[in-house]
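Every protein chain of the complex appears in place save one, which is left out.
== chain A ==
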Amino acid sequence: MATTLNRSCNQYLIHLAQDNLDFRLPVTSFMQHYSCRSAFELWGHGQTHSELKTSLLNYPLENMLPFMHKDSTYKINVYTFNKTLEFADRIKRIDALDYLPFEGAVSLKSPEHIFCLLEDYGTDPNNIPEHPNYIYFGRWIADGQRELIRSHSVKNRHFIGNTSMDAGLSFIMANHAKVKENDLVFDPFVGTGSLLVACSQFGAYVCGTDIDFNTIHGKGRSSRKSQKWRGPDENIRANLRQYGTEKMYVDVMVSDASKPVWREAALFDAIITDPPYGIRESTRRTGSHKDISKPHDGIYVDSHVPVSQAYHLSDIFTDLLHSSALHLVMGGRLVYWLPVYRPEYCEEMVPLHPCLRVISNCEQTLSSHTARRLITMEKIKEPEELDSLAHMEDLHLSPYQGHNAFREKYFSGLNKRCGKEEDRPHVNGQ
């Protein structure tokens, strides 16, 4: 095990300021790639509230007014990253937004429009600044307002319940990855593309891949069957179009992230992704029959997708880090979510790579025994022949191998709670 690998990084908890538990909306979702990611229409941002105000006053009024007219209802949520705010402080911040032309009535229970104010207090829980490092304000667009892609399974509830925070988290991820104008960003587990939407709003050009043909093509929506097909990719591309960032769309492809399709060169300024968490068939890759250890797990026949095998969690991250080391520009960042089983988590479980340095590692609790960690890594070295052999050994011995049991541990906890086999709440918190 290479002892020169740098493990110093910050670990901390994310404190969420939720002003209303009613906001825990149950969402019908099933697999990672069918999950309905919420989206966040960014209206303004800045390093101070004064900068935010300037930014917001520059946002076209005609884009704001449809959501603020006097017959509508709304609510403003305040979210803070790495800090807990008192109720009174949250109210102060909401009141400070009175320069915006809100004409409608406030409704906490069932507002038509939801706005979010997001404050980022950095990554060090031992050194929380008095003022935020960055502030965002925007309109939350719940995927519940778009047509849901329904699966055959029973309704599931998700644990964190806070889908608008997820939308805000896309921006925090883009920020951690230092996404900026004219960057080229890639998401290897793109799903419905919400991370790309966030990056596009920072002025980056975006591309993504996903192993699921139907999600990439946006199939399964009944409205499409009667609709004449108008053009390529009515899903992710249409999402970008909705936010006026279609010009940032490069491409999406159906592809297996474990078998990268890119030539070996430093192509991307950032790789931002939320890999599948390994619950039943939501992790897949192409492979041969003889490699399959659990034959009834995740095998199906589909004209677009070859027979697949269980894609072990540790392999996902091995492949992700290896691919990032190859395809990121020097100094480019990888930002991804790592699912952890909290009772057994230790810092050594964070996957490492000799060409990537861990910048930060922060936990978002999902339940009493599960969490996910937002890991940020930066490319510090080009991969050489030697490194790729050495690191493969390292990662093979990585304690994260134990996380292949994440699936079993997750469900054993779950079965105690629900006592039902077919109840499979979605860990991704959608």
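Here, contacts are C-beta pairs under 8 Å (C-beta built on N, C-alpha and C of every residue); 3 or more make two chains touch, one makes a residue touch a chain; residues count from 1.
We adopt the following convention: contacts and distances are computed from a predicted model.
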Hidden subunit of the complex - UniProt protein name among "Cns1/TTC4 wheel domain-containing protein", "Sorting nexin", "Multifunctional methyltransferase subunit TRM112-like protein" or "MICOS complex subunit MIC13": "Multifunctional methyltransferase subunit TRM112-like protein"
Candidates A:Y205, A:Y277, A:F317 or A:Y336 - the one touching the absent chain: A:Y205
Candidates A:I114, A:A174, A:I216 or A:I316 - the one touching the absent chain: A:I216
Residue of A:E119, A:D187 or A:D256 in touch with the missing chain, whole complex considered: A:D256
Contact footprint on chain A, counting only the chain that is left out: 181-182, 184, 205, 207, 209, 211, 213, 216-217, 229, 231-233, 247, 250-256, 259-263, 265-267, 286-289, 304-307
